[in-house]
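One protein chain is absent from this view; the other protein chains keep their places.
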Amino acid sequence: MNRRQLIASVAAMTTISLAVPAWAQDEPLKVGFIYVGPVGDGGWTYQHDQGRLAVEAEFGDRVETTFIESVPEGADAERAITQLVLAGNKLIFTTSFGFMDPTINVAAKFPDVKFEHATGYKRADNVATYDARFYEGRAVIGTIAGRMTKSNKIGYIGSFPIPEVIQGINSSFIHARKVNPDVEMKVVWAYSWFDPAKEADAAAALLAEGVDVILQHTDSTAPLAKAQEAGAIGFGQASDMAAFAPTPRVSSIIDNWAPYYIKRVGQVLDGTWTSEATWAGIGDGEVVIGEITEAVPAEVKAEALALRDKIAAGEYHPFTGPLNKADGSAWLAEGQTATDEELSGMNFFVEGITAEIPQ
Amino acid sequence: MIDPIALFLLLLSASTPILFAALGELVVERAGVLNLGVEGMMIMGALSGFATAHYSGNAFLGFAAAALAGALVALPFAILTQFLMSNQVASGLALTLFGLGLAALFGKPVEGVKAPTMAAGPLGLNWIVWLGLAMVPAIWWFLNRSRAGLILRGVGENHDAAHALGYDVRQVRLAAIAFGGAMAGVGGAFISIATVLQWTEGMTAGAGWIALAIVVFSNWTAPGVLAGAWLFGGVTVLQLRLQAAGVRVPVQLLSMAPYLATIIVLVAISARQKFSRRAGGAAPGSLGQDFHALR
Partner (left out) sequence: MIRLVPRSDTPALLQVATPVMAVLATMIAGGILFAIMGYDPVAAIKTIFWDPLFGLAASYSRPQLLVKAAPLILIASGLAVGFRAGIWNIGAEGQYIIGAITGAAVALAAYPAPEMWIFPAMVIAGAAGGWAWGMIPALLRNWFGASEILVSLMLVYVAQRIAAWMAFGPMRNPEGFGMPGSRNLQQYPAASNPELIAGTGAHWGVVAAAAAVLATWFLMSRHIRGFHIRAAGTAPRAARFAGVRPETLVAFCLGLSGALAGMAGLFEVAGPAGQITDKVGVGYGFTAIIVAFLGRLHPVGILLAGLLLALTYIGGELAQLTMNLPAATVQVFQGMLLFFLLGFDLLTRYRIARRVTA
């Protein structure tokens, strides 16, 4: 089954599914979370846990949350998710791409439990998916990067060559170039989401190439530490990384899962939850641009914030034509915007990026 | 254009954590002990060093604390293998598990804070980088020229003979294990204090395992450890540097290369020793074996 059919069939199923009766108020709703890393990772998992805490703060006694951290993707995930079900959790968030198949498997066995899988593409009657439009935030920090670079070279530390990361590279490059036509983008793949020593080496390699602004799609603060040493600037990733403000961290792109988690828990509580695919961005508060520090000139800050607000209001799509692919072939015509389907399978760079995507 | 001198300076920094850990493990293995717990000792050093540096505001004090913490966390391993005759491989693996857990547990209060800045040494490199380089000749001298080093090698080569000559095998090995822990601790602290400037769980990310490979590559000599650290660090630095310059590199295949090189070196040295029957060179004779004095 391809994605289009899947979406169609799920849509059909959700329309006929009946509203679930409102949750009994005397017993708290148990909500479980499965984390791929430790809560103390300061990045991806930390932000999901912040979302969990926000749910507790919002609903108080009406919910009870639990989590299992550092769950390896694969065999252990299925057991951990099942354990959450057996412990009475009625809504379970599985917060890593690698939990996709385990989530679907467990969900098939427990039709009365609702599941939410982050960043995946498989859904079922009781499995919703959610993801964030990180590329919207990348457009904003790309703008700052394009304005701030003096060497006209921007470095990007990618984790893995997967669509989500490629979207971010393209988006930040497009918007850096928009404000600075001479800008070049250097890309380095770390092949890890979190490996401080290697991320530091990657940052150093980019700095040696003459880069003075570093964007990162890996979770540690090592690139910021290297940028600081070299007098370059960077951006917080996943979490705010405020310890490195006002410089080298001049702003940040924050994963804020709280609004989504609160919304979905609320829907289960009042019986309006349905399985759907949510891909929310700046407008929904899921992607947040961290404070832009005084190291950024006021007019650049204003420009970045204006772009952020336009994206939030839905007036502007970061992937708006005319845009060509890196091989020179036409992609989007004037005024045309990229579809979600194109973005979720993105495997090419846009014109102007000279690096190649490893296959 | 890639500037080779800049690349070399990059390499010196990048290879420092694994250089420290591998030099420590070299001394341990020369004493005849195989400690697979390097990762656990490094992460404990990374945490203790960072916390001390943060609270005291003095990074150098942090490194001293890291050395102490590395040596202390190696203590259970030392007791198990030297007094309770437990298998070294299993005990070392348990030490890795223990250290990773302990560091994660105690690290909660220092999450999110930043390390104090360190004044750079000559050539803009951290003083600890220079200390690591200085340790290479120092350990070489200790192992090959000092009396204590001679005893240590004797213990590692043939513990029964060393015991018969009246040396306290256990005492020598305890000291070596503690030293190895201290060095691993400093290596780990370099990652937290000098590279990342923050504490995060699991931040050593497998560096301890690379250190173990480097010792094999080194053919159990201090200059060999330096060469190994530069090879392993160099492959990473070079492939990242090439990527930054826009060159396509087969990352996975390239990162495999140092390990294959290590196997080739090991085989070549073993073969030379086997066929020419020359003494010395390859792995210490008693490496990984239990020692029990019957008398």
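Each chain gets a letter, A and B, in the order it is written, and its residues are counted from 1.
By definition in this document, a contact is a pair of C-beta atoms (placed from the backbone, for glycine too) under 8 Å apart; a residue touches a chain by one contact, two chains touch by 3 or more.
Predicted model only: the values in this text are computed from it and were never measured.
Among A:50, A:66 or A:180, the one in contact with the hidden chain is A:66. Within the complete assembly, residues 2-3, 32, 38-39, 66-70, 72-76, 78-80, 82-84, 86-87, 97-98, 101, 105, 121, 160-163, 191, 344-347, 358-359 of chain A touch the chain that is not shown. For chain B, the residues touching the absent chain in the complete assembly are 34, 36, 76, 79-80, 84-87, 89-91, 93-95, 97-105, 201, 209, 212-213, 216, 252-253, 255-256, 259-260, 262-263, 266-267, 270-271, 273-274, 282-283, 287-288, 292.
Here is the rule we go by: only the chains that are shown with their structure count from here on.
Our note on geometry: chain A versus chain B, Cα centroid distance of 37 Å, whole angstroms.
Residues 2-3, 6-7, 10, 13-14, 17, 104, 107-108, 111-114, 191, 195-198, 200-207, 236-237, 240-241, 243-246, 248, 251-252 of chain B touch chain A in their complex. Within the complex formed with chain B, the residues of chain A that make contact are 37-38, 40-42, 155, 186-192, 194-198, 200-202, 204-206, 208-209, 211, 220-222, 224-226, 228, 243-244, 354-356, 358.
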